[in-house]
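All protein chains but one are shown at their positions in the complex.
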């Protein structure tokens, strides 16, 4: 038996970078959490501790901060592409770069009915994400969002399901449906109006969630995904992960009180978890685009 | 030496209660995390295990859910008062009740430019809080908010401070100031338009943060507090706790890049922590109003 | 109406300080999270932004790191006392100092059956805490622990409780009892073998939890507290806070399977919360000893 070094990468995770644009009195802010990872001929670092090919993670962090100024952060997709290209093209041994970014949105503070020039409130809703890969096979951009918590108080059913000896669930034709969306979409090109597309994808996801009479969370995810792929041909694949955040009717009948879907217990755990991928039939290959640094799988 | 049973209370913490108003097609939602605690002649439960005076925490939870329907949740302050009064007035041995509530705000999903009837997005910004105490001395209501993260990208200084042999900090006349506000205000009455006052207090806090040329976070807190107390005579005391969420200039000069307050490292820990209480000179006594269940202090 | 500045303090929270003792081949480690806060004549900082009395929180942090070397960390209580005394005695305007410390325990890595000289595993069990106050009225030390999760699988009952119209709970004479202990004890002196007392208090708390046939969590807390106060006259007051981490029998009878207290659902929320203070009848006054920086109450 011989032991082989398989997939490996290294980098600097979670550099918290805040970029302020302050060229005039009206400032802008972009607030990022940046992870970089490099792939390439790094086996000697593992096998013998030889670091001669290893660009320190500290240097990767310095580069991420420097690029926030020298290249700017028009969008996290554009900024991540700049970073990834630099590592692959400018740092000799590096063969592949993976950049993962979270962005936290801020909104202008409202003072006397007007948006303030240089004061912001953290919006606190969903986190926007991007994952960029550049390697010998090409350039890959994945946009996304997470922690977008949505709830509909009617318009959701669950019935006609398979039953076995462990089934005790009752059918329902009117329930609360709530989830915290984690959605990622792969672009087939890098020629994209990143911020506009992001805003529209979010809008489409919310609209489908709201307007579909849902027979199952699975069906809702399918409709969300197709709405995005149909409206945005530049998006070739979309992955949706949705915990079913259960809201259980609280039994008030025991106290002589009617509860017509008005009082719920919002449970923490366990929760349903539905996951689906939708892909255009002519999508180009993904190669390592979906290899997240957060997990080796 | 004899051992005495001092302060004690017991209750049910963190009942997650969601109340949907669905009397017409346009639903409303109030999403709460409710903690109840009772005070009174409960020494036998401690000393001998005698539970005859002890209303189970499970019963307290049932009551909180039942009241969400029977009394409704017009505001968390009103709902909390109903609950507290019930425990003290209707359950014989109970002498004091403490209700602490967190409320998570939702906004209507926007579909084709219109707010949707029954679909909501969790807003995700600050958490609204209330702490209600009812006992033999009276009724006490504390409103509040937490996790309201604000940042100003200029208009903040820090200079002229005391120095000793451990001081290395440089003075600055232009820095980012950011904090996550935790503010609580005590009412001198229960005759209050709770939701309107809440909205106005938040607006005032944000305005003072934005418009004051700040010489120190302490000064900013003082101005926030006075703005609230002056505008709202029904509020007799306000406590502000503000972590100084440090944003450090990243040194790009090492790479020949100018950084004029444009690229920051947002640090996690350590952070400054400023705490202050402002009180009207004729405020009625607080008695146990500030005794939080979350901590015995 | 006039507005008065009431209680206030400021400091640096959560300095993560790791102290290695490496004078010989066998190293020691103390891993701390240190919060300092100062009280005194700081009103000008609030009212006019005048910082001339304000020792920066950055300086407080520097001092905490410096003292980890110059004074050492024999125990967190001793180290905290050194820090607090320094601020009050050596920094002119400061009138009171509050030091709050969390300590994370490590154990030696075991290699070939022996404890390793310089490799450690984070123990991960309870967090040890200390809160030291020094001001004009004296010196106060509070020891403590939190997140000590204990469970007994029998020897716990709950019956004979008060019932009202919202009561649905069944009595039980054999249940799982589990809690995550948060206990703090005030010393009446600073002449204490801090580490030995800490170890013994933990041992006593666990022993009482284990051996008492419990009729209620309240009773268990009382026995824990009295055991500590009786064994340690240098401790004059103890506060216990215990969430009742509910373990509910899972109903397997629906599937024709007996469940004699063997399969439980460990619930997250809601949970019971029991809080009690025990004090020696001749305890000296606590003054500001219990005023935690974490909360203004």
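The letters A, B and C name the chains in turn, as written, and every chain counts its residues from 1.
In this text, contacts are C-beta pairs under 8 Å (C-beta built on N, C-alpha and C of every residue); 3 or more make two chains touch, one makes a residue touch a chain.
This is a predicted model, so every value here is computed, not measured.
Note that the undisplayed chain, when the full complex is considered, contacts A, B, C.
From the set C:55, C:176 or C:276, the residue in touch with the chain omitted from the display is C:176, counting the whole complex.
Checked against the full complex, the candidates A:25, A:113 or A:160 give a single residue touching the omitted chain, namely A:160.
If you put the missing chain back, the residues of subunit A touching it would be 1-16, 35, 37, 42, 45-59, 61-63, 66, 90-91, 93, 158-164, 166-169, 184, 214-216, 218-219, 221-222, 225-226, 229-230, 233, 237, 239, 241, 243-244, 269-282, 290-297. Residue-level contact of subunit C with the missing chain is found at 15-22, 27, 29, 31, 62, 65-66, 68-70, 106, 109-112, 116, 118-126, 147-155, 176, 203, 206-207, 209-211, 247, 250, 252, 254-255, 257-268. Contact between subunit B and the absent chain runs through residues 165-166, 168, 254-255, 268-269.
Note that in this section only the chains that are shown with their structure count from here on.
Between subunit B and subunit C the CA-based rotation angle works out to 180°, given as a multiple of 5. Inter-chain centre distance (subunit A to subunit B, centres taken as mean C-alpha positions): 30 Å.
Inter-chain centre distance (subunit B to subunit C, centres taken as mean C-alpha positions): 23 Å.
Subunit A and subunit C, compared by their mean Cα positions, are separated by 38 Å. Each of residues 166, 168, 269 in subunit C touches at least two other chains.
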